[in-house]
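Note that this complex is displayed minus one protein chain, with the remaining chains in position.
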Amino acid sequence: MDLQPILDGIADKIGPHLSEGRVADYIPALARVEREQFGMAVITCKGETAQTGAADTVFSIQSISKVFTLTMALGKIGNDLWERVGREPSGSAFNSIIQLEREHGIPRNPLINAGAIVVTDVILSNRADPGGRGSGEAGIDAIREILDFMRSTAHDETIAIDREVAESEAAHGFRNASLANFMKSFGNMENSVERALRVYFHQCAIAMSCKQLARAGLFLAADGRDPISGKRIVTPSRARRINAIMLTCGHYDASGDFAFKVGLPGKSGVGGGILCIVPDIAALAVWSPGLNKNGNSHAGTLALEMLARETGWSIF
Amino acid sequence: MDLQPILDGIADKIGPHLSEGRVADYIPALARVEREQFGMAVITCKGETAQTGAADTVFSIQSISKVFTLTMALGKIGNDLWERVGREPSGSAFNSIIQLEREHGIPRNPLINAGAIVVTDVILSNRADPGGRGSGEAGIDAIREILDFMRSTAHDETIAIDREVAESEAAHGFRNASLANFMKSFGNMENSVERALRVYFHQCAIAMSCKQLARAGLFLAADGRDPISGKRIVTPSRARRINAIMLTCGHYDASGDFAFKVGLPGKSGVGGGILCIVPDIAALAVWSPGLNKNGNSHAGTLALEMLARETGWSIF
Amino acid sequence: MDLQPILDGIADKIGPHLSEGRVADYIPALARVEREQFGMAVITCKGETAQTGAADTVFSIQSISKVFTLTMALGKIGNDLWERVGREPSGSAFNSIIQLEREHGIPRNPLINAGAIVVTDVILSNRADPGGRGSGEAGIDAIREILDFMRSTAHDETIAIDREVAESEAAHGFRNASLANFMKSFGNMENSVERALRVYFHQCAIAMSCKQLARAGLFLAADGRDPISGKRIVTPSRARRINAIMLTCGHYDASGDFAFKVGLPGKSGVGGGILCIVPDIAALAVWSPGLNKNGNSHAGTLALEMLARETGWSIF
Partner (left out) sequence: MDLQPILDGIADKIGPHLSEGRVADYIPALARVEREQFGMAVITCKGETAQTGAADTVFSIQSISKVFTLTMALGKIGNDLWERVGREPSGSAFNSIIQLEREHGIPRNPLINAGAIVVTDVILSNRADPGGRGSGEAGIDAIREILDFMRSTAHDETIAIDREVAESEAAHGFRNASLANFMKSFGNMENSVERALRVYFHQCAIAMSCKQLARAGLFLAADGRDPISGKRIVTPSRARRINAIMLTCGHYDASGDFAFKVGLPGKSGVGGGILCIVPDIAALAVWSPGLNKNGNSHAGTLALEMLARETGWSIF
């Protein structure tokens, strides 16, 4: 399949929709991003690539980072993770608080904020031996380890954290502080809330392009092994399970809708990015900052619907 | 792939687990079913079949019927259905009530009870022209139309409703009556609660074997067309979307877990049956009456995990 | 204290507010009541009376009936009632559903709909020996017994049920049917939902004037004994406890606000009436059909605030 003309066709058709969404405005650093931007990149398990639009422009990956920290945490403590976080869709943000109470501080899944904060807490408590690189400060070491993992999976050492975004998140992070303290009151946080949130806000502030993101996620399309370098990152079974969680939980309260319309595992971020996995075939990323009412990229979701229709890539 | 030895191997390994679950006991007709039974049947898109254990024993399909009534309702009113029922996972039964209130009587998805009752209401309001067969009574006509659809997709005219189960459901159906009245108070029921529930309890009381059920679901594995008779039942896009809903919503509050462990679209029933779709490959059904704490067949779920592992049939 | 000028003064001041509320419109029989009406009646424990405006006009007492059925049910089964209904405020209607689920079908208090339906169920199961008057049909006998109790406490045999309202309630009573079925699913309804609701809708449709209502409630101001006839209706302790429940639970999700502003035990109905008890001093009733956003009489609540301020009758 020749992907380039498909992507170009989507870019043509998506134009009129770029002004329909609404840019995230809860922090200034995100609010001033120009809305009418669009980029898309695909990389297949055979190494073929295609891209269109602003596929090399970096943006704040935000919640997409949760897929990668989940991968890291599973690598560190394996299935023990599931003692501390569930694997069920959460419904609305409203419901996720109710459920957090009913389920004694165990978040529903690792892709909602509460769950991702627990995952970050796991990474903090199980930091790699820093060797000569460790700063000696737990938070900094954990941030560096996460960044290193992103660089390594993306095969790109230039990936960086947008410190302004990280600081802005911290200054407006009361809701996340509420969740973290709530879990801590149930004994489901090992580190201090401040430290865990600091790491969490930094992971969300990683800046990447569609091209980098698709490359970073490719191992999930290839049974957990990077199909280009041949390096195994997770076991086949674990890769498939991460995909399953993305499908059921990757788009907040629109996860069912995304599965219905696109039919692929994916994870969106409030920066307007979406990472999508086509098992055994490809990884792809799309970006457009305007969000729909569920907080997912409006044009990005439309583009993925078009792509799924034209390629027949639904997993169903 | 030779399926028969795989199924036989599973039947051997599943034995010790048959006594672990708990038979549904909310109505006498289900409570007296012998727990230690197990059957499994597969039919591929090429028409190959394999079965093991009590694959010809009929059981109460219960909620599995929801997949078929959803198919029927989409055939009748198409995407208008989504004005009256959502497509998002619902979390626990507790949450589904909260959400029903918050979302003004629109159930989260067509595979939870509230959603399935709306689907039944749609079928009642849009009954096929009964021709010479109509009884003239709406409820009876709707029940017959559903039963006819099951017989037609299963290619088996002997399929019948267990009237004792249907009556028993009706006599204990206060929770469903509560949901239906609640939706009616929001204007999301067109027919009387009594009539809609009567049809609903009868559809749940359809008795089928694993073999019949797998055959009935085969069109969902084959882009909406029965691959053996060649008869189109739904469009390819709609078949894939029904599968997507099964994956995200098919197992109550264990849907995420089922996706994680089995990785296939499926729908369970409290009678102990599970219908599973392997897109482009096969349909299969498993049955064992002992349920796990989430109300899904304990041994049936284990058997599907084994099957997915041994065949590599995960969609992820 | 000369009450007549106080009441007349209130009637003067209340005029401009009569057009501010909104008449209940969920059933036609209530919707067509003229909004700009106002009446108020007081009767003291010494038998002094005062009234102003439309104090002799009958209106649908609706939820005010719950105070009297609670009194009857306590007379029949005493404190056993508290096994089936709580005594805590319920917050919003939304919360009362959540709590009904969390608390296994035990409603929070006898003055919300769910609780009042349980109280009606108790009356049905414990009907007085009908003697020569019983119809032999449980529902009719219970309705008659409730009506007889109202007539007896009000010392007025002309009090009647507005059958059009009762039928209209039944035709629109899906929310109550939902609650009753929900409680039945938890085993907290002894009679059939249909029968209990029939009685419930009839008790709500009792039509009384402010004058009749104040007279009927007078025993609650006088330690449970009608201070005029000397007839004991409940024990002193029970009368005080019924008043306590009215204070904490009598005005739906505005009970705290009513206690804050008026400072007296009271019970409102969606027909625009409010019964108020001044312990050891008087009973009074006010009526004006326009409701505020919490479903309590707008002008009625204002009038009671004025009265409490001018008489110093707060219990606090």
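Order as written gives the chain letters A, B and C; numbering starts at 1 within each chain.
The working rule: contacts are C-beta pairs under 8 Å (C-beta built on N, C-alpha and C of every residue); 3 or more make two chains touch, one makes a residue touch a chain.
Here the structure is a predicted model, which means the values were calculated and not measured.
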item	value
Chains in view touching the one left out	A, C
Candidate in contact with the missing chain, chosen from C:Leu81, C:Ala259, C:Val286 or C:Ala299	C:Ala259
Candidate in contact with the missing chain, chosen from C:Val58, C:Ala180, C:Val234 or C:Cys249	C:Cys249
Residue among C:Ile77, C:Ile98 or C:Ile228 touching the omitted chain	C:Ile98
Chain not shown, touching residues in chain A	94, 97-98, 101-102, 174-175, 177-182, 184-185, 193
Residues of chain C in contact with the chain not shown	86-92, 94-95, 98-99, 102, 108-109, 239-241, 243-245, 247-249, 253-257, 259-261, 263, 265, 279, 314-316
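Quick note on the criterion: only the chains that are shown with their structure count from here on.
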item	value
Chain contact topology (line, ring, star, complete or other)	line
Leader among chain pairs (count of C-beta contacts)	A-B
Between chain B and chain C, centroid-to-centroid distance (C-alpha), Å	47
Computed distance of Cα centres, chain C from chain A, in Å	56
Residue list for chain B, restricted to those that touch at least two other chains	94, 98, 102
